[in-house]
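This part shows chain A:
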Amino acid sequence: MNTLSVTRATLLKDLRMEWRSKDAINSMLFFSLLVVVIFSFAFNPTAEESRLIAGGLIWVAFLFAAVVALNQTWARELRNQVLDAYRVSPAPPHALFLAKALGNFLFVVILEALMAPLFVVFYQLRSVGPVWQLVVVALLGTWALVVNGTFFAAMSIRTRNREIMLPLILFPISIPALVAMVDSTTGILTGEASPDFWIKLLLVYDVIFTAVCLLLFESVLNAE
Partner candidate 1 sequence: MKAVIWIFVLITVALLGFGLYQALVIAPTEQTMGDVQRIFYYHVPSAWTAFLLFFVNFIASIVYLWKRSAGSDAIAVASAEVGVVFCTVVLITGPIWARPVWGIWWTWDARLTTTLVLWLIYVSYLVLRRFAAGSQTQVLAAALAIFGFVDVPIVFMAIRWFRTQHPSPVIGGGEGSGLDPTMWHAVLWNWLAFSCLAGLLVVVRYRLQRMEETVESAHAQLALQGGAR
Partner candidate 2 sequence: MTGSVALKAAYIVTWVIQLGYLGYLLSRYRKVREEMKDLNRSS
């Protein structure tokens, strides 16, 4: 029972269940759409202005959508006592964590891919800088949010007000990653700044926090 097989099995199970119900992806999509529409009432930007504000807007929308996905990460496991079964099984805890984190990552990335054309349409968005850089930032940034988010979701299910606790503990720690995502996206869209430093920072953030999550997950899983 090695890490890879457990991770793959759990991940495939989650993806299959999500594909059948499409609960998470639907609520995330709708939520993001709402955020985009509401913000468009606040701003009525020209093409030039939209490039300046889109960075912040996009990531706020994706951040809120990610929280929707993260909040339900462990709900199914909790309902069916799967977590207890997991604690007594010989399967390595970080395999479960990795599967959950990868599942969330896929959901959010799919959401971003679906929302991107909408942003282009609603804000007349056209990138001055290379689009592949936007993709790199999106992937690194999404992992940054999702890896800590999956861990903190496991922590917050043991609190009295779990839905509000997750964003409350996730957002402050995610601030450097969010600043990186927003500023690099703006820099790429306007073509005025190189995102190199931010990409390096996101890489460092991802590596460090993935390691911390894997190291500490067992303690959190077993916390009574």
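In picking the candidates, the idea was that all candidates are chains of the complex that A comes from, given by their letters.
The working rule: contacts are C-beta pairs under 8 Å (C-beta built on N, C-alpha and C of every residue); 3 or more make two chains touch, one makes a residue touch a chain; residues count from 1.
Since this is a predicted model, take the numbers as computed values, not measurements.
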Touching candidate - 1 or 2 - for chain A as found in this complex: 1
Contact footprint of candidate 1 on chain A as seen in their complex: 148, 151-152, 155, 158-161, 165, 168-169, 171-173, 175-176, 179-180, 183, 187, 193, 197-198, 201, 204-205, 208-209, 212, 216, 219-220, 223-224
